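All protein chains but one are shown at their positions in the complex.
Per-chain residue numbering starts at 1, and chain names A, B and C are given in the order in which the chains are listed.
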């Protein structure tokens, strides 16, 4: 990424004032100078949308996303938006994403990608048909040392995989915040907006994606114990799940949003026959690796000649200078921008199939954009659905459906 | 414990040369000067028993435990052993313990206490009948800050309990050590010696006891995924279990003996409606406490006026001077010695029922001996049995039996 | 900072390709959308300056800073740069800064601000005369929990201060990197470019500023043991200094650039009569506080109602979502932008002296821009000078001069 290419013109749906994640997306888009936010339909009412846009100094503030789609489509190609970020509550991801994909616009969509698998499959099909770049902000996989963990597993350094433990502890929903006017808590507690999963959807899906990205294994079967712990809550705020990955590898997910004192404590442990690794989101600049009969190793970001290309490409500053959440988030954005420009060059050069830039394989090379794809998004939705079905059946074992 | 009372004369069954745990018991017994090891039947053959005894400089080295029981029983009461430590492989705990209890000797027994619940119940009955002091070396509950955690929960500081997470990660069985002549690994891998549980019995039972001791809750139902991960192994070396405690409190146990790099990484997290706590065996001199909307607190052992009496009584030296595994183990021994002397004084004074010194209630006061009882031991065995039954049924939910 | 104000038009001097710190300044300027980089003279030769500018997609790439100053001064006020960032090697800070200040432009200058105190005093005078906003990128004071530490000290929570320990361990200069074409190491090892201090100037000045900012105390006397450890090096790469702060408070600085394995390990400990605090740059989202006879407290960024306004204002995302080096750096930029706009409004409203926005006092309120000032810069230069003089005299005690 030596020369700074022209920034991608970006629109945003959702993320108006008071929305935590909208501001994060904007900082992530801005950090590397690869995007320019030029348009938006930021809230659920036209009035607030326009007001929020003005507040942000947005050049083109629309009242609704339909209006934005319509207006931008007819604008001079040199000015109109090239991509849209969708940062609404979950239930709106699908209609908005589908419309923009079908209009040939590149999409960055928050997670969970849709509220059910039917939507997810439809979106996969639409993306395949249109060939647009579609990234899902499973932002934790943007951390350099997560990419390094993926490389270590793929290299065989840990031997055959044996067990995967994913923890995701939060405490912010330990009280009934949704009754106190907290906007974030509010929509997450409402099945009509959040979907059928509570904690399992909100943080469980991040956990699933992290495990799948690092190990290359998918959850095939699970047994879920989901609980709405706080009295009066309708969706689960605590989720413990026994997992069986590809090839019979065992796993556990321990997640909660009512663990007082926990902030955003996502942890991954991968055990293999020759070694194991541990990574923790709140201490993201260190990766602990144990190899059989050897001293524990602590790898740091950009720490030296031992790091792989993907990790090196995902870091901006020397090790010891902490990179954090925004930087990892920005990594998804940077790779989507790169993919958009690559696709453009390829189109100009006369034709590349979108398959060629498949981000899932791309991860192992720094030369190819590396971001969570529409397929990652669909797998996450299937995972949530299976967990909810397991719970509904009395915490029984259920298979995780894919492409049924 | 101001004045040093006369040491308790101790015999030992098992723990001959090469046995890790025998040496630990001996150091634990010695540390506080409350025991004097005077007799032993240390190995499974008379020759090795006598040789091991000689090596240790033991005054009375017997060939078998039956011989020791016989000989000591007829010895001058001022010289004969007052208590016996049983540190054999699991399958021998029951017959030895029963015989000594029935002979009116106090017993310190390793865990799991027996290989099935029938044995455990029989032992409970025998202890009740004889009135002897019977301690089970669930040694991790001997740590001062575990006692403090128990006090915090009992005090209501964490509010209503919501979720308990217990982790126990080890890696020493990641390869087939039992084929390499490793004595520890050998008997643990053999169902005839270890019982029906592998990791679930060896370390899972410690985890169960720690959780129950700190929370006062018992596991009532569980769904267990037990796996012999290393090819060729007959017993599970990895165990993940969904738990339901008294009152519907949710829990998870994540345990493994094949997690390379993990040494003896036992961790407990207790979440309640007003706070949570975290303790880790490898960092035993710190207890992390989170209270709602307050900064995280880190308590240290003997750290100040804020610690409870039980924790204070269980510590020997100022905070910052690390106490470890042997000290915690010694705490079980010290309390058993205290209980033995108390019972003696009470007997001399003309009669106290053993119930009056019930260690489980005793825990909250420093004045009363505080050690894991025969009932703790029985509950641990029932837990192991339930987990094995769950696995046998296809990782289904099963109730944990008690006193059926 | 509710409404997004118009971005400040920024020029940059230095920071062309290969320069670590130039890229950091650009990300920091971009993150919050408060600056727009429109012009630059990025390298030491006109050819490379123009090439670097083109590479970055800079609108106006000049060959030299003089050329930039000249051209921008005559440009339409609505388009010309409002501020300049100076990110050259140390020896160029003074001439460039002075010229821009005298031209009435706001300045962001890297540290150490100048290579001697005469320059520093001249710059202080020029800033006072022109009334421009002048920030020095002592970026570590931009961390939210550093601001919280400052508030705690100022509040008296730690009692009377007793001792300050500052450590700054790096290892990247453990070998003679400057001989291998490493640009960063190259100029730092050359007294003509770096000034008379090596490690004491490069990282010691950060340490001094951090200590002074948090405690409000200044180093008044010191005894320095500076060593060029790596054979052949002319400037110190290791620095150990005994310190005496205002009021006789004792202190120590332990700094090194040859501590293998250390990355950017800046640590501050402040001890008082009622408590102490600890902060570490590599773990910047936690602040450890000890109060007499109370459990240790760990504060986190945005962690709750207990945090002060300055820390809260300096954080962008919820705690548990790590913020890092770039965010802290951006905090300096954001506050400088705020100060520039405030000054502008005040000027338009008809007159506010620059003294009224003095950032050093401002620190304790979130309402006032909070960034390191030209006076902080000058104090840092005096500190370096005193340490070098102490060493020259045989590691003797010398007073730190100010305004002599």
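The criterion applied here is as follows: a residue touches a chain if its C-beta (ideal position, glycine included) is under 8 Å from a C-beta of that chain, and two chains touch if they have at least 3 such contacts.
What you see is a predicted model, and the numbers here were worked out from it, not measured in a lab.
Of the listed positions C:54, C:129, C:192 or C:292, the one in contact with the omitted chain in the full complex is C:292. The missing chain lies against chain B, touching residues 2-4, 6, 20, 23-24, 26-27, 30-33, 55-57, 170, 172, 262-265, 281-285, 300, 303, 316-327.
Within the complete assembly, residues 289, 293-300, 303-306 of chain A touch the chain that is not shown. The omitted chain makes contact with chain C at the following residues, 162-163, 165, 171, 174-175, 223, 225, 227, 229, 238, 240, 242, 250-252, 254, 256, 258-262, 269, 271-276, 288-292, 296, 394-395, 397.
Heads up, the rule we're going with is that only the chains that are shown with their structure count from here on.
Computed centre separation for the pair chain A/chain C is 35 angstrom, with centres defined by C-alpha atoms.
With each centre defined as the average position of its C-alpha atoms, the distance from chain B to chain C rounds to 56 Å. Within chain B, residues 289, 296 each touch two or more of the remaining chains.
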